[in-house]
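A single protein chain has been omitted; all remaining protein chains appear in their positions.
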Amino acid sequence: MKEIEDIQLREDMTVKELTKQMSDSGFQAQNLGIAIEIIQEMIKEDAAIFLSFTSNMAASGLRGIIISMIKSKKIAAIVTSSGSIDEDIIRAKMPYLQGSFDADDVKLGNEGINRMGNIFVPNDRYQYLEEFSSTVLEETYTQKKSLTPSELLSIVGKKIEGESFIKAAAENNVPVYCPGITDGAFGMQLSFFKKKHKDFEIDVLSDFNNVISHAMMYNKNGGIILGGGIAKHHTIISNLMNGGFDYAVYVHSSSPYRGSLSSATTQEAKSWGKVKESAKAVTIHGDAAIIFPLLVSSINEFCKANNQSKSKNLK
Amino acid sequence: MKEIEDIQLREDMTVKELTKQMSDSGFQAQNLGIAIEIIQEMIKEDAAIFLSFTSNMAASGLRGIIISMIKSKKIAAIVTSSGSIDEDIIRAKMPYLQGSFDADDVKLGNEGINRMGNIFVPNDRYQYLEEFSSTVLEETYTQKKSLTPSELLSIVGKKIEGESFIKAAAENNVPVYCPGITDGAFGMQLSFFKKKHKDFEIDVLSDFNNVISHAMMYNKNGGIILGGGIAKHHTIISNLMNGGFDYAVYVHSSSPYRGSLSSATTQEAKSWGKVKESAKAVTIHGDAAIIFPLLVSSINEFCKANNQSKSKNLK
Amino acid sequence: MKEIEDIQLREDMTVKELTKQMSDSGFQAQNLGIAIEIIQEMIKEDAAIFLSFTSNMAASGLRGIIISMIKSKKIAAIVTSSGSIDEDIIRAKMPYLQGSFDADDVKLGNEGINRMGNIFVPNDRYQYLEEFSSTVLEETYTQKKSLTPSELLSIVGKKIEGESFIKAAAENNVPVYCPGITDGAFGMQLSFFKKKHKDFEIDVLSDFNNVISHAMMYNKNGGIILGGGIAKHHTIISNLMNGGFDYAVYVHSSSPYRGSLSSATTQEAKSWGKVKESAKAVTIHGDAAIIFPLLVSSINEFCKANNQSKSKNLK
Partner (left out) sequence: MKEIEDIQLREDMTVKELTKQMSDSGFQAQNLGIAIEIIQEMIKEDAAIFLSFTSNMAASGLRGIIISMIKSKKIAAIVTSSGSIDEDIIRAKMPYLQGSFDADDVKLGNEGINRMGNIFVPNDRYQYLEEFSSTVLEETYTQKKSLTPSELLSIVGKKIEGESFIKAAAENNVPVYCPGITDGAFGMQLSFFKKKHKDFEIDVLSDFNNVISHAMMYNKNGGIILGGGIAKHHTIISNLMNGGFDYAVYVHSSSPYRGSLSSATTQEAKSWGKVKESAKAVTIHGDAAIIFPLLVSSINEFCKANNQSKSKNLK
């Protein structure tokens, strides 16, 4: 068995040096080290990486990391919740603001500011989202009346100006799966559009078939799953028909003792075949806002755009 | 200010007596007491109650409580995640089993048992679900080819034998909204059915319009929201156009310091207008598996079927 | 394997009926049921029960339950943190107040109110504690100059008027062990007293020997451990020389993935021999403020004073 080593700091050390040392420490620092090794192996083995995250992450600085991972051509698919679409479209145009967890919510409400933890979102952001969505949907509708969520997001992505993960995904042919697409402000615009155009349809059924087929294209699949909710479950269930993940890294802070899928570990996943019995897998119990940047910035392959994808993994 | 009182136990005390005393204690016991008062007022004021829960709750004994609340005619709408449909259909026919959090997951997997915390689900349960779904979908399709999730669940509910919340909801005209309906084993059957029948459609867009319209029918709305995920967010966003909830009780165990909607409190909701500034609202930070039975069994109105609904709340 | 049963509510059901049903549910409700069975067996087997809790519990309504358990003569020893002494002495005389988690702390501070979650403690409570402590210490010092914490608390307990767990323990010959006794407002008074009386001594070393000897007196020992900190660890380490607990119920809400003893489970304890390999043991992951009243009020033996202690457990 390896020994626990004391972390030795030095001035201006790199993230990679620090996380390497963390891997010889205990508790979640050790798990972080294990996760980095697993992701490194995903890349080395050219596994198809399914990246899943919740909308709060798209509202935070993590969005920049997601964009960078997509541009590095190491991501096979994105699975996310509907709120991520809202945050991404808005932030490509208008910034969110730094706030405080202890703010007075009634006062904020009266000032037209919506609080998301310590991130503040003024109401005008949602007005912009409505206008953007309305224009894009009118344009799209003239070309096609029934679209799957991933198909729609591929079209929307190409219409976004500014930095955006939906745009980066569209430009790099990375599908963005969003099974619960109605459940957000963009989703509300979709539903309102349907009122006016009865033959407009979002085909969620075909997209589930699409993501399952997509997951079956590769010899080896890996999941990087941040947070829980429908994004996490959908990533996992989409890879179930394929025999489960060959590699899996979960990062979440909720307690597995509640029995929810959101908090379930990679260990529990093995009973279901969601993660292969032989898979390399780890759960980091912690906050993706801090842990995900450490993970990704420890892996050079994710930090540069236009990394050559080897594709040898295709069946 | 009221004083903190020591809890005085006596033999064979009722739940109601105990939770009344808890309301004069501190921490989450105090919040439990506040929640009971708020729900009592929801009932007294005949507010339309939107009940939201995640699928793990449908897998546990809480399902019995949900059924009982629907039968008492005090619930206006259910909003849940797709997994709840799986658990409900299966458990109406075949039981889930008591297991252990510390079980060996690889061994369980080899024995054909899936672990959900300390609940065990043998594989044959999912075989039954596939058969049931397949039969029901064939029957439904002959009558109608495009359905919203709530419309489909109303039809499915009437075909379920045994105790079921979907059935109870269908029989009592309580819509079950499920915006992420594809994301589960039942959802997978829907998608497979679509492969065979190209004109089969699940219309998620219209159901969002339906739930928004539904929420606008009443003078006063209350939310009882257990856990997070798409079920929680959808309940809230559906009541946003209505000016936000007049009453809200959240029960969840995740930390608001992550900035996710799943863990957001009723306080944060006030900045968004999701919960009215003047609303009576409380968040119980804890485990619905224990807290929800205490809440509901402290309120006699939920414990009896065929309670007369007053409907005076309709606009 | 037992089946998961839906909870069936009825009007005015007793706590015992409800928790019996919870034991056939899932997640922490199931663990609650297991805990009740274990504690019932502790009582049936006349195991010596070591009860451990943190000071926030003494500040809340749980104090009444602790007092009732002591009076039922089913408790062999109490192990707690220093803050519990403060809360108990004060609350025997002056009440704590119901507050709010969302209060403005700077404003409260200016009004002379200290916040403990949603419990408010006005400054005058601590003035009373200083006066009481000062008087009691002067009286005690004239009789004895070196005391162990449990010896001191036995003397202090007899001087408290009003309801108090320290008093109930003193009157029922239940030692209150408090290894970190200086770390609180009462502890500060002890230290200030030492400044004036150089020969005054609190002998923490002998009390550790006392609690170890105490734990070795019985054939079977059980631990009921609420929360973490020094109280939890001391209860466990005191029973280590005895071969570990025969029965153990832990209730806490912190995550075992941090590696702290405060959050360690009964399972982890078996590697250390803190809990016997063959022991009946369970960890309830949740909030003692709600769970402990359910546990205790489900067990009639704890609800009545002057229950006959059988003592057949003494070696």
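As written, the chain order gives the labels A, B and C, with residue 1 at the start of each chain.
The criterion applied here is as follows: a contact is a pair of C-beta atoms (placed from the backbone, for glycine too) under 8 Å apart; a residue touches a chain by one contact, two chains touch by 3 or more.
Given the structure is predicted, the values throughout are model-derived calculations rather than measurements.
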{"item": "Contacting the left-out chain in the complete assembly, out of C:S134, C:N173 or C:S271", "value": "C:S271"}
{"item": "Residue of A:I7, A:V106, A:M217 or A:M241 touching the missing chain in the full complex", "value": "A:I7"}
{"item": "Contact residue for the chain not shown (choose from C:A29, C:I66 or C:I202)", "value": "C:I202"}
{"item": "Chain B, residues in touch with the chain not shown (by the definition above)", "value": "26-28, 255, 257-259, 285"}
{"item": "Touching residues (missing chain, whole complex) on chain C", "value": "54-56, 59-60, 81, 83, 101, 103, 105-106, 108-110, 113-119, 179-185, 187-188, 190-195, 200-209, 212, 227-230, 233-234, 237, 253-264, 267-273, 277, 287, 289"}
{"item": "Touch residues of chain A, complete complex, unshown partner", "value": "1-16, 18, 21-22, 24-32, 56, 59-65, 67-68, 91, 95-99, 102, 116-120, 163, 267, 285-287, 289-291, 293-294, 296-297, 300, 302-304"}
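Assume only the chains that are shown with their structure count from here on.
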{"item": "Approximate Å spacing (C-alpha centroids) for the pair chain A, chain C", "value": "44"}
{"item": "Whole-Å gap separating chain B and chain C, where each centre is the average of the chain's CA atoms", "value": "36"}
{"item": "Geometric centre distance via CA averages, chain B-chain A, whole Å", "value": "26"}
{"item": "Contacts with 2+ other chains: residues of chain C", "value": "26-28, 285"}
